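Here the complex is missing one protein chain, while the rest keep their positions.
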Amino acid sequence: MADGNGNGFEHQDRGITEASSGVATLTRKDFVSDQEVRWCPGCGDYAILAAVQSVMPELGVPREKIVFVSGIGCSSRFPYYMNTYGIHGIHGRAPAIATGVATARPDLQVWVVTGDGDGLSIGGNHLIHALRRNVNLKILLFNNQIYGLTKGQYSPTSEQGKVTKSTPFGSVDHPFNPISVALGAEATFVARTMDVERKHLPQILRRAAAHRGSAFVEIYQNCNIFNDGAFLALASKEGGTRNRIYLEHGKPIRFGPAGEKGVRMKSDGQLEIVDVSEAGEGTLLVHDEHRPDPSLAFALSRLAEGPSQPTPFGVFRAVERPVYGDAMEHQLRSAADKQGHGELARLLAGGDAWTVD
Amino acid sequence: MADGNGNGFEHQDRGITEASSGVATLTRKDFVSDQEVRWCPGCGDYAILAAVQSVMPELGVPREKIVFVSGIGCSSRFPYYMNTYGIHGIHGRAPAIATGVATARPDLQVWVVTGDGDGLSIGGNHLIHALRRNVNLKILLFNNQIYGLTKGQYSPTSEQGKVTKSTPFGSVDHPFNPISVALGAEATFVARTMDVERKHLPQILRRAAAHRGSAFVEIYQNCNIFNDGAFLALASKEGGTRNRIYLEHGKPIRFGPAGEKGVRMKSDGQLEIVDVSEAGEGTLLVHDEHRPDPSLAFALSRLAEGPSQPTPFGVFRAVERPVYGDAMEHQLRSAADKQGHGELARLLAGGDAWTVD
Amino acid sequence: MTSRAPAQYSGADRKELDRVVIRFAGDSGDGMQLTGDRFTSATALFGNDLATLPDFPAEIRAPAGTVPGVSAFQIHFSDHDILTPGDQPGVLVAMNPAALKAHIADLLLGGLLIVNRDSFEKRNLEKAGYSSNPLEDGSLSGYQVYEMPMTSMTLETVKEHGLGKKEADRSKNMFALGVISWMYGRPLEPTIEWLERKFAKRPELAAANVACLKAGHAFGETAELTAYEVKPATLAPGTYRRVTGNQALAYGLIAASVQGKVPLFLGSYPITPASDILHELSRHKNFGVRTIQAEDEIAAAGMAIGAAFAGHLGVTTTSGPGLDLKSESIGLAIALELPMIVVDIQRGGPSTGLPTKTEQSDLLHAMFGRHGEAPLPIVAPYSPPSCFWAALEAARIALRYMTPVIVLSDGYLANGAEPWRIPAVGKLPDISVRFATAPNVDGEFWPYLRDDATLSRPWAIPGTPGLEHRVGGLEKADGTGNISYDPDNHQLMTKLRAAKVRAIEEDIEPLEWDGDSDATVLVLGWGSTYGAIGAACRRLRMRGKKIARAHIKHLNPFPRNTGEVLARFDKVVVPEMNTGQLAKLVRADFLVDAISIGNVKGVPFKASELEDELLELV
Partner (left out) sequence: MTSRAPAQYSGADRKELDRVVIRFAGDSGDGMQLTGDRFTSATALFGNDLATLPDFPAEIRAPAGTVPGVSAFQIHFSDHDILTPGDQPGVLVAMNPAALKAHIADLLLGGLLIVNRDSFEKRNLEKAGYSSNPLEDGSLSGYQVYEMPMTSMTLETVKEHGLGKKEADRSKNMFALGVISWMYGRPLEPTIEWLERKFAKRPELAAANVACLKAGHAFGETAELTAYEVKPATLAPGTYRRVTGNQALAYGLIAASVQGKVPLFLGSYPITPASDILHELSRHKNFGVRTIQAEDEIAAAGMAIGAAFAGHLGVTTTSGPGLDLKSESIGLAIALELPMIVVDIQRGGPSTGLPTKTEQSDLLHAMFGRHGEAPLPIVAPYSPPSCFWAALEAARIALRYMTPVIVLSDGYLANGAEPWRIPAVGKLPDISVRFATAPNVDGEFWPYLRDDATLSRPWAIPGTPGLEHRVGGLEKADGTGNISYDPDNHQLMTKLRAAKVRAIEEDIEPLEWDGDSDATVLVLGWGSTYGAIGAACRRLRMRGKKIARAHIKHLNPFPRNTGEVLARFDKVVVPEMNTGQLAKLVRADFLVDAISIGNVKGVPFKASELEDELLELV
């Protein structure tokens, strides 16, 4: 059944196939909730919220079919500001809660908003399992390399040696690279963008929305209160043009103000950054989003050790794989076809009942 | 302080620097506990236990300085059978518990024994964070692609479509590749071997023990009761010689009965399997354990989709990185040096006390 | 559906008994659970009342032939209604020395001991830790011992069917079953049919097993073993089947889905002894049941919450350690006020404890095991079949009051089996839900605007235009559900959440008690102690003692008349498989000096133990 409820309970039909609010007419405003937005002035979250709200109307999904699920954190307040269905969950569990929503109701478009602490520290396991299963979720990880809501402790993406309230002598742990983690966890869609990316951010959001399955998007986000300038090398006008490497499918990977730099794969499989003039455009690596093997995407994720160096932006990987909810849906339907619609009386009677009279 | 207790409480010195049981004289038997081993007859765990017990005496670490930590599962019964210190923890938490042991006491050699469910399902988050931090742990993941102790449900490493008690119509989720997960999580030492590997298994155990930091070893293990033959394509005499690809540092990657097959890296960064006779040995990929960039190791981890194809065995990656416990140790010591040994009275008096008389 | 078996099995030449307790014991590999299961099935068909108690070894198989490797199955059947699987067996079938060693102590003196003589050779005796052969050293003189060469006769029997040694040896349990079936006049047909169904793909195996079954039966006859008869019990008219608690619980959840017209969604992570519910529900996809084996218990609970928000009946099933992990998620469900069912199959604790053993020690955890003021309803089944009711009742409450509900079952109920009078579907309660479809406050939708009667909030599911709304774990303003830090609002919401749960007492059955109207002692129980308490009270009454008993099925809120019932008696005694958890609650709520009889052995109360303990109090 198209309504994603294998057993077709009437009420579900009511809920789902009823004339919807329609989509043609929707505008950005329709997605703005009545809740006052509460982030620190200057927080990168504002720009991301604006981008999401502006992209929504283009997606052709009626508001009532959209659900935003989050955990806990500054970023996780996001659902309150979207005039859609939403759950502000508990810390780290958004991918699990969202898996419940998306698997119960394949007809919905489910977004997860999480932070580097929420998604990669306490919630790391749920995240990688959602990606492995390829649940139909659009996962936006706001990476500000800090715990914002709890007022500034380091996070699993903070650079080693970071001095914070919980690490007055500097942190001793090596950080995660969220793109590498996602690729190691079998993610089918992996991308990176940044809060200040006026054009690129919406583009990536559209791509994520269009991907059927788990779409993982890392968004560099500035926390101007507890980790200001973490992404300066990429965000600043000058640094940005020098260090942002935009990945484009089928195109040789070039960057720099005049595209004078490029990325090349050595015969031993090691990526290197070269001067295009010397190396020659022909020798550059041509990006391939759709390659079944995630190794190339992984190699690209290692190009930069942190946001202080030339860093790839865009879609690292975008491949098709059966979607968790769809597969389950299929099992329900074929079971109903083979065994016939469940009949309670028959179930209860079972195989070897006997009568006493 | 060498005793790994920055504050050098006497009792610790007693505990640790006292004449130890000595190591020269140790034999395999010394590591056999008095507990009756309880696994199903024919279980692959027996061979792994035997291998570990046989390797221990060679490591030159006194028995009392060794701690085995596990979670819950058939595999996790392991510590009971080792005549060392040990903790049979709770499901999935072994890496966390072991992190406590290893960080509190850098003088100890700490081993973690876990299963594909214990380590990758419920315990996935602790595992990847331990690897990220590079805690000084030797982590042995017994991968039998099934939940053994709970009598046969599929696990995160079970192949898609697997029919088990919890998936009578076949599982719909895509499995993890444990090696890829570990590499995506910044692991510094990553290797694979198998229960039936009489020689290779002990070799890898020695390598893991020698690595300072987190050593992650995936061990294919046959569960002859609930998932018999999962690794037949690699375990069987004939299949083994055909499908096991032994990685050796600095050597071109060849395999097959007569080494007639090899692995090559295409210019677009994609690995392929070739006939050495056609391709020529010179074109083969030369394995490099020590490469700082994990991308090559990752690519090798993708060579086989599952244990039914030619599959790399051996050390995928072995690099140096500051060890979590050592770094913390260093901070304790330098703090003591700079601020002087902690003085309770001074601490309590604080900055602006006043007296009433 | 077969109707009751022909009568010729209860031949006149048989010695009549009103009840029998048989225990089958053998190596984990000997198929004792299956043997017991088949015998039970035939006994059910024959029309006796019965109760069973499987006794699994520890989770991991111990080496064959050793005592820890022994697996046993006990059945109690009778010509009248019985309440427990029996205290001590009167008949013990021991397939090897280890089984004898493990269970002989329980056999009634003078009881029947049936052993597989072939297995009593040196190696097995050693493995079992026997220095001498008990069949020869006279240590069994207190029992009627029947030695049978089961292994050799089995091999003999299956020869022509060309089975491998291993498979052949595996058939000896059918031989044993044949013997016992003859002795107690059980029909063979059902088992034969079952074997033929099971081995349809391997007829030679089916034939071999049937042959062994018949051989055993013939052996019993020719060896002229005493034959017994236990007349059918006069059960209330109706159609019966056998169910284990976990089966019944799974069926109850499916029934709730059908009766509630709401899809069923299970998020679960395997754990003994709860896994079978996941297994059972996974098989009924044609009912639209969605089951996910989550990465852990936290995810399982989270998925159930997400599904509930999306309009499904969210369920998560687990045992103690898993319940610990779900604490925070359950608190969220309480804050979100979504319908969810949390099933806890209690097992021996603390920590990993005794995974395969039973206990009732999670009651206070279920009541209070969450931070903050977070009350929720708790329902407890009291027999394997009643697990069906418990699931349905939990769903009714969850859906009507928009709240998570905990179902407290235990390892004994989960695996034990009893005859179940199958309810008529038409008679099941209609618990269909009404989703919100329109704004409720002039054009706006307020997700926390409560129903006056139930105090529950509206359930507006995604896909419903105009009802878009957000819920979360932060404190919410009464009505609008917006985040609120207002002190008085927090006080109010705390009161409302408690009042909603409390009000359910008006919507559940009052506490019933039975027994002597002039009794001064009330035995108060909950959960799986139902049968043992009933049997103990019955025996005391037969001994002329006056006693009354009541059994609580709703543990939160308590039935509204609980206080009155307790007040009628001078003494309230509370037997529990814990150190006195219900007793504590009763003391706190009603200030009665409830006396606790605690049993924390991982095994159900024996009616006789309880009888003795109660005797001292009446």
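A, B and C label the chains in the order they appear, each numbered from 1.
Operating definition for what follows: a residue touches a chain if its C-beta (ideal position, glycine included) is under 8 Å from a C-beta of that chain, and two chains touch if they have at least 3 such contacts.
Bear in mind the structure is a predicted one, so any value in this text is a computation, not a measurement.
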(request) Considering the entire complex, write down the shown chains that touch the omitted one. (result) A, B, C
(request) Looking beyond the chains shown, say which of A:K65, A:H91 or A:R105 touches the absent one. (result) A:H91
(request) Considering the whole complex rather than only what is displayed, give the residues of chain C touching the chain that is not shown. (result) 58, 68, 319-321, 323-325, 327-328, 331-332, 334-336, 344, 346, 348-357, 359, 361-362, 364-365, 367-374, 472-475, 483, 485, 487-488, 490-491, 494, 497-498, 578-579, 584-585, 587-589, 591, 593, 599-603
(request) May I ask you to list the residues on chain A that touch the chain which is not drawn? (result) 36, 38-41, 72, 74, 77, 88, 90-92, 121-122, 124, 147, 149-151, 153-154, 156, 165-169, 171, 225
(message) Need a quick check: the contact residues on chain B for the chain that isn't drawn.
(response) 5-12, 14-16, 18-21, 33, 35, 62-69, 72, 79-80, 82-90, 93, 96-105, 107-108, 125-126, 129, 328, 331-332, 335-336, 338-342, 344-345, 347-350, 352-357
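Methods note: only the chains that are shown with their structure count from here on.
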(request) Decide which interface, A-C or B-C, involves more C-beta pairs in contact, and give its chain pair. (result) A-C
(request) Could you tell me the distance, in whole angstrom, between the mean C-alpha positions of chain B and chain C? (result) 40
(request) Please set out, as single numbers or ranges, the residues of chain B touching at least two other chains. (result) 121-122, 124, 156, 169
(message) Show the residues in chain C shared as contacts by 2 or more other chains, in ascending order.
(response) 285, 295-296
